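First up is the structure itself, then whatever we jot down about it.
Below, a portion of the complex is reproduced, with chain positions unchanged.
Naming follows writing order (A, B and C), and every chain is counted from residue 1.
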């Protein structure tokens, strides 16, 4: 099912890893490393991440994938009587096959704007629970889940994040940030939220590897130590512990050496900007503001059929007016020649 | 915590991957592959595994690690009112942090001999449940879990496996085989159980990658199709689905090309045989018959202290007589020079 | 916290049991009955229920309460990859403290009209799931949950129920009916859905005892045998099995003797009708059509304060226009004198 001929913009996890990661994996291949993340590479990677987050006390755990990182961490952060508040478009709401519920927790969905949760909505929900006489018969909202960037590629501003944190503080809730594509947020021109901001404002977040240049791996960060006691055992209990922890450790060690994570983000965001502009110039409507590495665009049938012949895109949804929404994504692996070709195609 | 100086026999997951795997990962790195195991490499790997198992209809899924493969698969095979029968030394009984119970199932422990479950014990347990007037208040034994090789490196013979299958058939139970170190079983001189036998006798088993030459990955095999409907979604629900499925696919494609899996096993087992013999010659008691890539040996304090200075081993347990049991493991990464040096050490 | 002086319309579970039930419990008190529902009374009750449902093969299990009946039964009906579709106002959606999620399943909420799910919405949801390319990453809608009467006291018509059944059949879904207050539906003048209809159209439903005259107890009915194998053990596993099963058995034996269940319903519905009319005559807006034993009415602050002094009602919600919605409920225990007094009060 590989699509060798068409321009590869279907997703940001089609190719392997950034070449520098493969080099490092090969270089370390014959080392005898301790297992389960106790190796020196994982130790270095944790140190680098603490540094870049300005959170020297942070605890960092390397998990394998995003759904896993979300389910294990959110379950660890919630009490059994609590649920997670998320946008109706949130990954945990729709595209994780019920992984949160499989851990026993409800996902309480709120409406979204460009994929984002509003602090006022969170506040209203929590206030409503607190004032309900039947609240002890209801799931307590215990944690707010957001994605940075969102599933629609949009960004929370620092001001929005601070407002969400305030809502959480007001109602004694936790704040968790899904950073599956965090590299592309950090590198976005419009972004004003740093890793240090995330570490200061969130109770936990993960720095995405899989979609940002690694073969696999997500770095779960607890800025304050002892946020989740026995997290290592909880990871094991959910089948999420890598025996060869150095495989993730080496990758994050590489991503956070020499500014690689930032470079990967910058290139892909710039390429996405070119693509978005080309669609716009071609008169195609962008569904959401293009801010990171994803471009969502509405195509009429002729455009859709025509483009699909030459470009691998992700079908997104059928629109009420008959058009089709599609997603294009760039990544570390996107080459400028492919973007050039796409732009040229759109010009015609 | 890497231990660069001592001879590395602590485990079979200290090093990266067999070089041929790294080569293949590098070669395929820039391909645009479909995600979630829908890529051509995974497809090839599945085909190769079906072939070597003589099970053309088998369904093969690539998961990341052993505890994960066990929990997801066993949960999928059991009804909610059923539990899993395992040796008291079984990995699911002791070293998975309660992953089976986290899925809602009891592990019913039976005594073991050299790490093995006996068919008679299984039969007796199931019979006892069937005849108990209170059986509807008790967990029904629904599946038998064994490891090949066992946690002690020993082997089930084909005759023993057939007897277990018969016990399962008699009591309408499933048979599941944990093959974390299956390469070393398949290559053992004493072994008479082939992959085709496993496919014929087990309802499900997994072919270990992590401990047999891969960076990570276990191939879960359901010899009969539709054994577990919607297994893909169950994998996702447990956070066990690799986005870049080709990372596992390429590795198994490589392991099952050109007899690599067999070669890896053979070398390691031969090296373990040399080590076991050297211990035996040195008058050290082997705790279990050395059949695969692990050697369990009882050392008195002087021997233990002395050897530990030069050799990285796994502490196993304190014995009642004051001796210490340790484990040494070989793998694809073990070099003959290290074995030579260990043998020489033991000669002194 | 008992409120002895005010007129008791706060709920339909404030008093004990219909006197005939207490008599029967007393009469059978010294019998030596088998436990766990194996007694003759439970047997009779099951027989009576099968008869009144025109479902001679039905399996009937007596559980203790509504949330328990919902969670245990829905969990038994769903596969692990499936979720339950419910109105956003459904009891399982909001007022069961996450009991469904605690069993590992998502509640997929749909909008409601007067507390009811529409077949078209169910169809659209299931169709959307079926057509989604990512459906294997999403919870499959596996069962439709409705309440008869609804949480707002309204009724599904037979036509609506048939339409829901058709939507379920079209998409291979189960239909489950929560009958916590079923007596009041069956006795409603507007009702055209019989127990035989429920048995014909639903895969499972429960006949409420707790809110319909019993001390406790709900009769879960599976019209087709073997719908949920080993349900007895699943009930035990969820801590829902009554040791003295005859306590539930005797109550349902009584409720389904001599038309008691119907009588209880009729009286309470007629009393609710008088109350609703009195509110209407007094110019108070009914929030939903009064069809069964619950009356939902919007009161301005003066009315609310004034009435609250004399009448025990349930606060329902604050309305946007400043009014307060309250609920009044009648039951087997409501006496005509109290209704008279309330009507007189409203006349002033």
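Here is the rule we go by: a contact is a pair of C-beta atoms (placed from the backbone, for glycine too) under 8 Å apart; a residue touches a chain by one contact, two chains touch by 3 or more.
Keep in mind that this is a model prediction, so the values were computed, not measured.
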For this file the homomeric complex, of which 3 subunits appear, totals 4
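One rule holds for everything that comes next: only the chains that are shown with their structure count from here on.
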If I list every residue number at the interface of subunit A and subunit C, are over half of them used by both copies, so same, or under half, so different?
same
Computing the C-alpha centre of each chain, which chain sits at the greatest distance from subunit B?
C
Chain centres from averaged Cα atoms put subunit B and subunit C apart, in whole Å, by 50
Can you work out the whole-Å distance between the CA centroids of subunit A and subunit B?
33
Per the centroid of Cα atoms for each chain, what is the distance between subunit A and subunit C, given in Å?
42
Scan subunit C for residues touching two or more other chains and write them down.
80-81, 104, 136-137
Of all residues in subunit C, those that touch subunit A in their complex
80-81, 83, 94-98, 101-102, 104-107, 109, 133-134, 136-139, 315
For the complex, give me every residue of subunit A touching subunit B.
1-4, 8, 10-11, 13-17, 19, 22, 25-26, 28-35, 38-40, 43, 64-72, 96-99, 102, 210-211, 215-216, 233-234, 236-244, 246-247, 312, 333
Where on subunit C does subunit B make contact in their complex?
75-76, 79-81, 104, 136-137, 140, 229-230, 232-234, 236-237
